[in-house]
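Since the structure comes first, as structure tokens, the remarks are kept for the end.
With one protein chain withheld, the remaining protein chains of the complex are depicted in position.
Chain nomenclature is as follows: A and B, assigned in order of appearance, with residue numbering initiated at 1 for each chain independently.
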Amino acid sequence: MRKLAIIGIGLIKWGELWEKSIRQIAAEAISKCLEDAGTDRIDAMTIGNMSGGLFNGQEHLSSLIPDHLGRKNIPAMRIESACASGGMAVRTACLEVASGFSDYAIAVGVEKMTDISGNEATYALATAADQDYEAFHGVTFPGLYAMMAKAHMDRYGTTRDQLSSVVIKNHYNGSLNPNAQFPFKITSDQVLKSPMVSDPLRLLDCSPITDGAAAVLITTLEEAKKLKKQPVFISGIGHASDSIALSSRKDILKLEAVELSTDKALKMAGKSIRDIDFAEVHDCFSIAEIMILEALGVVAPGEGGKASSDGLTGLNGNFPVNPSGGLKSKGHPVGATGVAQICEAVTQLRGEAGERQLKNIRTGLTQNMGGSAGSSVVHILEVI
Amino acid sequence: MQVPRYWREIPKRYRLEAAQCKKCLNISFPEKFSCPECGSRDFKTIKLSGKGKISTHTIIRIAPEGFNDQVPYGMGIIEMDEGPRIMAQITDCDPEKLKTGDRMIYQFRRIREDGSTGVIMYAYKFVPDVGI
Partner (left out) sequence: MTGIVGYGTKIPRYRIKVEEIAKVWGADAPTYKRGLNLNEKSVPAPDEDCATLSVNAALNALKRAEIDPADIGAVYVGSESHPYAVKPTGTIVSEAIGACPYVHTADLEFACKAGTEGMFIALNLVESGAVPYALAIGADTSQGAPGDALEYSAAAGAAAFIMGKDNLIAELKDTHCFMTDTPDFWRREYKHYPEHGGRFTGAPAYFKHVTGAVDAILGKTNMKPDDFKYVIFHQPNGKFPVLVAKKLGFTEQQYLPGLLSPTLGNTYSGSSPMGFAATLDIAKPGDLILLISYGSGAGSDAFIFETTEKIDEVRNRAPKLRTQLDEHKIYIEYGTYAKFRKKILLPN
């Protein structure tokens, strides 16, 4: 297997991009990525996208996006794994290069979610759950994570304030990120006063509906040395799945796909979680970040809430999480999220993160998951 | 047109038909291609009693398309007395008063309509087991 490096990243400002279509935002992110890398070369393209069909009535992005970009003959394919589509697209681009099939593979993640109404978007997102045995009955994603939050509170005594501490921290980080959808700080009081979406989760516990795109260019370590930017080494990749229905799990507080994908990635990188300096994780809801901290092995099961409110995960904490602002503040255009996590890790490792720059870091981890953690993909990135 | 997808699940949705592994006796609801416990593909169909308790729950206040007229509604994972856990709506109650461990019982209910002209979809829901 050939060694992999990221040599370019491209991220656009996320939000409600009323005037732009899915093809336009994808092309913009790709273009920025190529500019960052200082090359135009693309041997293969992977496209992370959850549901162009439901959000935009548009499938066949593997033709649409290269066509609009003006690179219509590129071999492209769309990768779908719900909200983990972006991370899976990066992983697939890695396989292209690692196998020797391509030398330069670009992974683009894109989701254009505001072309439909809020109810329709809620439905589209709910298709990531078991359609016949969860979504059919009227459950939503906030509902599924609310049940996990309820169970976490019941079993471990996790508190409302601990959930809020994740939200407040991520919005603080996001306030320092010019690309974030909601780049402002919020207070505990604001969280408490936000409307209940699915008890105990309030509106400000939930990641938003976002239009966005992100891209990363991957090549071999050898090729990377020929280019202008400091390459970032991809030393570990892990991927696992779990039952799609939350009700099928023996323990709904055990994110098995996250645990297994983390273990695999660490093993491939020859590292333990103690060697990781920071992480970008899938905080689709406040409770998710708490449970992921536990699944990564950063803290013991049940201690994620306390660790969050104690400041472990802040920019100056011992294990900074989501310096970008996370899905919560930066936005969550589902298919783009996993790619954007890599962009943030690269930005941090290059030392280009400006006001939110972490100090003394060499190794970062990204974790991206689909549905109620029915799939998870982890990447480990290192400064060379 | 959701008819075929709705129709083929009817035995499970109407009658709580589950699959019991003949080898290890584990019960799957809905049935699986092979037993998640022992891998056997030898099952027999059994009917769940419809009795169980709340394992975890929430209140849906922002609903997906088709459920807007029912908000706020209770939703939970119900652990059946036979073992399997089922995601279902909890109806006929004040959802604010539901608690983990509350006893629940099956009822046959309307889930949603496919618009005003389409098919009406029915399935199991759960209600507090108060003896009515």
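Brief remarks follow.
In the analysis below, contacts are C-beta pairs under 8 Å (C-beta built on N, C-alpha and C of every residue); 3 or more make two chains touch, one makes a residue touch a chain.
Note that this is a predicted model, so its numbers are computed, not measured.
Within the entire complex, contacts from the absent chain reach the displayed chains B. Per the touch definition above, the residue from B:Cys24, B:Cys38 or B:Ile120 contacting the chain not shown is B:Ile120. As for the chain not pictured, it touches subunit B at residues 10, 14-15, 47, 69-70, 89, 91-92, 94, 107-111, 115-116, 120, 122, 125, 130-132.
Please note the rule applied: only the chains that are shown with their structure count from here on.
Inter-chain spacing, taken between the CA centroids of subunit A and subunit B, is 31 Å. On the side of subunit A, the complex with subunit B involves touching residues 118-120, 122-123, 126, 130-140, 142-143, 146-148, 150-151, 154, 195-201, 245-248, 252.
Taken in their complex, subunit B has these residues touching subunit A: 5, 9, 30, 36, 55-68, 70, 73, 75-77, 85-89, 100, 111-112, 121, 123, 125.
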